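Remarks on the structure that follows.
All protein chains but one are shown in place.
Letters A, B, C, D and E name the chains as they come in the text, with residue numbers starting at 1 for each one.
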Amino acid sequence: MTENDYTLADVVALLTESGDKGPASHRYADDVPMPSVEILSEIVQDLRCVLFPGYYGPSEITPDTMPYYIGSTLDRVKRRLADQINRGYCFVCDKTQVDACADCEARAKRMAHQFITTLPRIRKLLLFDVEAAYDGDPAAKTHGEIIFCYPSVRALTNYRVAHELYKLEVDIIPRIIGEMAHSDTGIDIHPGATIGKGFFMDHGTGTVIGETCIIGDNVRVYQGVTLGAKSFPKGDDERLIKGLPRHPIVEDDVIIYAGATILGRVRIGKGAVIGGNVWITRDVPPGAQIVQSRILQQSFVDGSGI
Amino acid sequence: MTENDYTLADVVALLTESGDKGPASHRYADDVPMPSVEILSEIVQDLRCVLFPGYYGPSEITPDTMPYYIGSTLDRVKRRLADQINRGYCFVCDKTQVDACADCEARAKRMAHQFITTLPRIRKLLLFDVEAAYDGDPAAKTHGEIIFCYPSVRALTNYRVAHELYKLEVDIIPRIIGEMAHSDTGIDIHPGATIGKGFFMDHGTGTVIGETCIIGDNVRVYQGVTLGAKSFPKGDDERLIKGLPRHPIVEDDVIIYAGATILGRVRIGKGAVIGGNVWITRDVPPGAQIVQSRILQQSFVDGSGI
Amino acid sequence: MTENDYTLADVVALLTESGDKGPASHRYADDVPMPSVEILSEIVQDLRCVLFPGYYGPSEITPDTMPYYIGSTLDRVKRRLADQINRGYCFVCDKTQVDACADCEARAKRMAHQFITTLPRIRKLLLFDVEAAYDGDPAAKTHGEIIFCYPSVRALTNYRVAHELYKLEVDIIPRIIGEMAHSDTGIDIHPGATIGKGFFMDHGTGTVIGETCIIGDNVRVYQGVTLGAKSFPKGDDERLIKGLPRHPIVEDDVIIYAGATILGRVRIGKGAVIGGNVWITRDVPPGAQIVQSRILQQSFVDGSGI
Amino acid sequence: MTENDYTLADVVALLTESGDKGPASHRYADDVPMPSVEILSEIVQDLRCVLFPGYYGPSEITPDTMPYYIGSTLDRVKRRLADQINRGYCFVCDKTQVDACADCEARAKRMAHQFITTLPRIRKLLLFDVEAAYDGDPAAKTHGEIIFCYPSVRALTNYRVAHELYKLEVDIIPRIIGEMAHSDTGIDIHPGATIGKGFFMDHGTGTVIGETCIIGDNVRVYQGVTLGAKSFPKGDDERLIKGLPRHPIVEDDVIIYAGATILGRVRIGKGAVIGGNVWITRDVPPGAQIVQSRILQQSFVDGSGI
Amino acid sequence: MTENDYTLADVVALLTESGDKGPASHRYADDVPMPSVEILSEIVQDLRCVLFPGYYGPSEITPDTMPYYIGSTLDRVKRRLADQINRGYCFVCDKTQVDACADCEARAKRMAHQFITTLPRIRKLLLFDVEAAYDGDPAAKTHGEIIFCYPSVRALTNYRVAHELYKLEVDIIPRIIGEMAHSDTGIDIHPGATIGKGFFMDHGTGTVIGETCIIGDNVRVYQGVTLGAKSFPKGDDERLIKGLPRHPIVEDDVIIYAGATILGRVRIGKGAVIGGNVWITRDVPPGAQIVQSRILQQSFVDGSGI
Partner (left out) sequence: MTENDYTLADVVALLTESGDKGPASHRYADDVPMPSVEILSEIVQDLRCVLFPGYYGPSEITPDTMPYYIGSTLDRVKRRLADQINRGYCFVCDKTQVDACADCEARAKRMAHQFITTLPRIRKLLLFDVEAAYDGDPAAKTHGEIIFCYPSVRALTNYRVAHELYKLEVDIIPRIIGEMAHSDTGIDIHPGATIGKGFFMDHGTGTVIGETCIIGDNVRVYQGVTLGAKSFPKGDDERLIKGLPRHPIVEDDVIIYAGATILGRVRIGKGAVIGGNVWITRDVPPGAQIVQSRILQQSFVDGSGI
């Protein structure tokens, strides 16, 4: 029977049967539902209300009523996040220790509480990020507009939240929170990256910051900047070794212009300036200024290119 | 009367009147509504449930209940897709054969059924794509997280669905499904492109794959890669000739790093590695490794650039 | 007490207290709510219905019924936009002239009406943009599909609307409307830029057009193109001087290929063609054709890069 | 096998199989969907906007903008109602004349247009109903509150709309519109009833007005009033004869107090007053005043009742 | 031209023109929108959360987190209610004192605050009502189910809220809140009525309690009970005199069974029991037990009735 002759029932049978063939083809059935992108999105929105009161959430909030709003929002976040963290555990769980489920729930609640305690620190970092955007973009007229509509602040809010969850060894949830910002802003920061204070990504679309990056204070990057990996060592089993440091270290006060690509565990020294569209796979000394080599003007139609 | 003096009624009159001036200014009135981006989005979401059961849709699904879910979802998809396909016909129809409408409906139903029969094959291809991501990204800890939150898999699901519809000569719907993924992920794959198995786009933002591209098996590309057209021959009527092969052929096992631009009907030979940010408009032999020319370190402020 | 010991009440107290420390940490409480991204999004959607009747809004619209739809939609837009404009004033207002609030409302209504009067002109410009896309993309089969699903038209609709509001000196709303399109399409056009007729951005992801850009007629750009600023002069207070002309002037008939970066108040002469991935910080004469310098083929593993 | 042993698959099989046993157990499968209670509810809401502009729909409507709103609303109502009317035909169709479907669509459109032409008349009747409520209820402070929150006006709007559709011989849709009001207000008016101008039902819960009732002008009734049928003659086939006149005729200026029950084709003469909780199955002469017979005061516990 | 010949444009013209003919045909255009039934419904839902914490709103609420939830909910209620109160003023305003609008806003805010201060008292009354239901209904197994699903408590919550607003002389909003409960439960209590503590309406459908009723403590009524007006004196202008006491006074500990109708300013003495379906228009002494007179068994078909 060829594909053309399939009935609906044939297709159902084929799709059901292929469901038995491996970890990617069908998720193991259990009673704990998947993490919910929708609910995580609401949680992050709630956190925005807590981190930037008056900008998000009720705009009429006053010093008198602020504790009510922050308290009730955080309590809701804590409970819903604990649930999502538990779903995340379940998602990656190999089900060999099913009895531990009750422990997982308790652990998820502890994690959610621990995360909540980091919020005052996250908030301070984000205020430095806002200040960095104000200082770094002549088009920014007020701090308010940066908080309200700059992709850099939106992506960093997700990143700084996701990074704390990553440090708490929460499974998969940090990646989902990071991908939300990626989809919204085109900025792809892995939650494992370490980013100092006062970070600003202008425009941002296409910027990628890899899992083991370490970025210092007061760094500014533009759209389309890649801080990526260069090589992928394999283990004896011919599979990639996961988790090795493989992304750049960017020291304080560096500026990286649009479209630059920096690959591998290289070090970009303090205060260096990297020009647009360059390709870097070696260390750059502090204070250096790198630009793309000179471009020759020539006829486009005469066979240029390689 | 200058613009400043217009009343609301004036503006209404001007906008209504300009409605008569050509195909772009007002769609021909008829009773078949436009294709619905919202419904197509629900259809693609339903297809995700069928292609990755347990990951999307009810997570408690078991081998016993799977046929119920897949069967009812596919039946719904089939009917709704037939309706959208018919709307697509109508959208591009020049209305000179209005009587054929009943035939169009029947044809749309046939197409929708034919599409359904390709799903087992689409599913196999996507499982290879998931495997390729697992093998190609050291940051990927589990297959599950790739299915659930990698933009590459999201974009390829839309592409592989849209491509089958494109081959069935369905009008406009494939483009809409492709643009959905473009908006979500920043990855722009034309449904007309031909892509082999085991394809992985890491990060992906800004990657563009043109209509007549042919991509082999086990190809890996990064963000900001363009597989585009170089020249646009015009016909005797001074209008672009549409449909000519004009995009690259990328053979098996090629890797293309971030920001590379490859234009025209060139061939990138099997196993070639294309470095980041390069600009290629000629063939590359199999196994070749291409990188951007050496960058000179120089003072940024002294007038560099062209 | 360390972070680890915080109770929920401690976190609430810390977050409330930090609420007093500056403009970025808490928006001043008042009764006028913030501009609403959701409502502005509905307003833009309404404008799409008016600018492209039959494509958006009811598809069965006829010349007879068009005035009803356009009239009622515009009346709704006018009122809702006036409200958002007023919220925008309030958002940036320093509250030293609170008594002027009634005036602000009246001014917002005038502005909203003035904006409405520009719609016939905006519509004409957008029809030229659609024609430019049809003429510039061999993959475009019909005008209809360009209106319905090309990111270029979507981003330009937001831009042309936002630009008129920018010229009317409406606060913050234009930025929000621009960022909506940025999030949807990956195309970041500042509402302050000046763009002539017949503009087309193919694919578009990652393209950035800065606040003081001036772009002529019939210009075509591709994805990942940056028209940005190069240097940021600071004033005596060591803060950036805002508002200076600092972005490129692009004359008529220029084409700029994917990934090109053009920085500073340079002039790209009429008819010039800028190749992909180049980095330009000086004027380009009319008719010139610029491409990236020749790339050497070399082993990737032998230490290439800088 | 007893019920207790059924598996899910058993239950599915039993429910599927019983699907073949008659008209009530499974609706005949066809492609025209059922009438939608949700869409009909939106249609009625749209009609409220047209019938009471300013009260429903945009409150800022002015004489200048009113035609835009009424025109676009009516055009939408006309198209959606035509679709629902067609679904209604299909719902009762015995499918012996399937070829007539195209005719049904055309007929549905004609009906929808005819209905639209009755709206000015319906509006006049409803304004009399509002006036009657104002004159009849000492608790009514303004006309506005009657329009906005009196169940009588809400139920009569549905009734007067449903009645015109009933006269046009539209299938089932009138009943659905009537039942909507029944569910909202507890007032059950059959769309077939004939009701004059200036009708008011105070409180209204539990009031029932049967299919063949004829009610004159300026009639007022209270909650729990039944104008019902007394006997149900059967035909030779031992089934009820449907459609016979079997409900009361109520002449002008009658008042019927709470809980009164009037059954059969009796005539309540002009100006009669019917007291609460009475039971009437004979004619009442004009001007008569009927009350429940005298109640004896007695001990409740001593065995009262029949 | 007869109705049959009307075009859509004719209908639009007729409906627009009739818009000029009086207070009921078109609400005066102004910028303050109508009270919103939807928002008032959310306000009442918020109040339920505050009055019955744990039953409505987050069920995980604890004594520690309760102030956060109650505080933030009340702050939101206060602001939204003030807005609705102001809309209510505007709704009944005759626009002869347009300049007073700013005062109206301030007054609305004061009213909303005053209302909030009555909530602890309202809560106490509702707890008595719950207790009364538990004591009066053998089918009530727990207090929880009474709070969660008894129509009596739902209707009384709306009533007690609406009554406080009525006492504050808020316009129209109390009626709307009362009608919400009427539509949900079939119980129609005018917000002007005075009801003591421990009131219980079992089943409740069709029960009506008029504007000037005065009901004592521990009264129990059943479904279909009317406490209504008997006569409606008219003033010299032949219009009803509004606001006169015209409904019953029901003293403490009275029980009124299903379907009883009590009309006029009569007094039902303490501890009286009124049987079902009776009709009372005179005072009933304390302790009396009233039942319907004896029913004769007779043939139904022999011409019974009047």
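The rule is simple: contacts are C-beta pairs under 8 Å (C-beta built on N, C-alpha and C of every residue); 3 or more make two chains touch, one makes a residue touch a chain.
None of these values were measured; they are calculated from a predicted model.
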item: Residue among E:33, E:54 or E:286 that touches the chain left out of view; value: E:54
item: Residue of E:70, E:156 or E:219 in touch with the missing chain, whole complex considered; value: E:70
item: Hidden partner chain, touching residue among E:143, E:167, E:197 or E:267; value: E:143
item: Selected residue (touches chain absent from view) among D:208, D:221, D:250 or D:268; value: D:208
item: Option touching the unshown chain, where D:123, D:175 or D:220 are the choices; value: D:175
item: Positions on chain B contacted by the hidden chain, ascending; value: 58, 60, 65, 67-73, 75-76, 79
item: Contact set of chain E toward the excluded chain (per top definition); value: 50, 52-55, 59-63, 66-67, 70-71, 74-75, 78, 113-114, 116-121, 123-124, 127, 130-131, 135-151, 184-186, 203, 205-206, 222-224, 257-259, 263, 275-282, 284, 290-301, 304-306
item: Where the missing chain touches chain D, by residue; value: 3-4, 6, 8-16, 18-35, 91-92, 172, 175-176, 179, 182-183, 186, 188, 190, 192, 205-206, 208, 210-211, 224, 226, 228-229, 232, 239-244, 246, 259, 261, 263, 273, 275, 277-280, 284, 288-295, 297, 304-306
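To be clear about the criterion, only the chains that are shown with their structure count from here on.
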item: Joint neighbours of chain B and chain A, given as chain labels; value: C
item: Repeat of the A-B interface, chosen from A-C, C-D or A-E (over half of contact pairs identical by residue number); value: A-C
item: Cα superposition angle of chain A on its copy chain C, in degrees to the nearest 5; value: 120
item: More contacts between chains, B-C or C-D; value: B-C
item: For chain D paired with chain E, centre-to-centre distance based on mean C-alpha positions, whole Å; value: 24
item: Per-residue overlap in chain B, given as positions that touch at least 2 other chains; value: 8-9, 12, 186, 205-206, 224, 259, 263, 275, 277-280, 284, 290-295, 297, 304-306
